[in-house]
Every structure is written in C-alpha cells, then in structure tokens.
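Some chains have been omitted; the remaining ones sit where they do in the full complex.
Per-chain numbering from 1; labels A and B assigned in written order.
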Amino acid sequence: GALTSEAEGVSGVGVDQELISAVPSHNPTFVSRNFTDAEIAYCRSQPSPPSSFAARWAGKEAVFKSLGVKSKGAAAAMKDIEILNDENGAPAVNLHGEAKAQAEQKGISKVLISLTHSETVAVAFAQATKSS
Amino acid sequence: GALTSEAEGVSGVGVDQELISAVPSHNPTFVSRNFTDAEIAYCRSQPSPPSSFAARWAGKEAVFKSLGVKSKGAAAAMKDIEILNDENGAPAVNLHGEAKAQAEQKGISKVLISLTHSETVAVAFAQATKSS
C-alpha cells in the first residue's frame, strides 16, 4: 500500500524536542565537539544561553532527521550541521563536511529550519528541499 | 559551506510553542489587538477558549517565522495573520495588510498551517510556499 512516486521539491522532514535541562551546555567538551565557534558565540550572547544551545541542539537533530541518512549515534558529526541567523534574524542551515556530502549526494539543495523554546522545552523543525 | 541554490515550491518554515497559561486571552486589549472578529468568535465558541486562543497565537507566530521577514516585536501586526477553519475544519491562513504585502513581495502564494495543543502547551507549524 505504499505511495512510492517521488515528490519533487521536498525531500525529507525532521522534528525534534529537547528538555533544556537535559542538554549539557555547561559541559565544554560537549559544546566544543558539537557547536561551531560562531554558534557558541551566538548562544553565549543570548539572554538564556542554555535555552539557545538546547534550541540549536534540537535543530541539529531535526536537520539530521530531514536528511534521511542512517544515524551514527554519538559518532554523527553534529558540528557539520551549523545553524546561524540570517540577516533577518531567522535561523539558517549551513552544512559542512560529511553532512554536506551526504546532502549533495541526495540532491538536497537547501535545508529550512525553525526553532522555538519555552522555559523548559526546545522544539525544532527542519525540511530538506531539492531543486527541481 | 552554505547550500545556496533556491528551492522551488517551499519558501520558509516556522514552528512555535506557547504555554497556554502564558497567553493573556483574558485580556481584552491583547485579544482585540491581535485577533480578528472571526477568530475571536471561533475561539470563544470552542470547549476551551484559552487553549484555542493560545493555539492560534502560536500559529500566528509560526506563520510570521515562515514568511522570513524581520521581526518588529510588539509592533508586528499579528491581526494581519488570520487563521480560520476551512470547510473541512482544518485551519487555513488568510493574510491581510502588511503581512500580505510582504508575502506577495517574496512570491509566497500560500501559507499552510497546522495546530495542536495539550492541556498545557500549544504547538503550531507553518509552511510558506511559492507557486512555481
């Protein structure tokens, strides 16, 4: 019963939620392993750095899901999924390294992202799109 | 490392969550400033008006994010983003005023929306699409 024809334009979607208290943003090893210097500078400049780190962590997980590649667990290079704000203050995805290679191999030209957090929970949504 | 080619079809996505207790739907000034008469009538007809107002408020924020325009904070005319149910009972977005003008300028032809709430939290997702 599967619908098998391939959609043009949209390749995959990803949603993720994280308890802000469960993201170890106070751990320098976790932070330096998973966030780029620009991400770290941004998150530390925000009113609540733990919330900002958690929202970006959820964002990286959501982007990873949207790419539709097999998870490597702790070995996945989340630092290769960089989320920075564009000139309008909206988050935008830059892929590097293996994540970029995997996206290109699948024909993914852009990954859209949105982030939100309450006082306790961060939620992210990502959408991988193909140029048709 | 940014992926720069423009996707056709999808322009932007937005996700938002709101604590229902944090949305001041009992405040007539907040309600009349941010909701249209049709939205107010709908929300007041529902089993839990505070939940319905909070879900629509999250929806307006998600639509705003999906448009990818610079935030004006309290000055953003959320009333210009109207969310009413279609003939199937599904929420649909009508843009008015400046929000409509900004969407048209970006070539956005339709914004899709979905809303959900638990007893405490409302979550909304929006997707701005371009006709190709």
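Methods note: contacts are C-beta pairs under 8 Å (C-beta built on N, C-alpha and C of every residue); 3 or more make two chains touch, one makes a residue touch a chain.
These numbers come from a predicted model, not from an experiment.
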{"item": "2 chains shown - copies of the sequence in the complete complex", "value": "3"}
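The rule we apply is simple: only the chains that are shown with their structure count from here on.
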{"item": "Intercentroid distance (Cα basis), chain B paired with chain A, Å", "value": "23"}
{"item": "Footprint of chain B on chain A - complex, ascending", "value": "8-10, 15, 82, 86, 88-90, 92-97, 100, 103, 108-119, 121, 123-127, 129-132"}
{"item": "Complex contacts: residues of chain B adjacent to chain A", "value": "1-10, 12-19, 61-62, 65-66, 68-71, 121, 123, 125, 127, 132"}
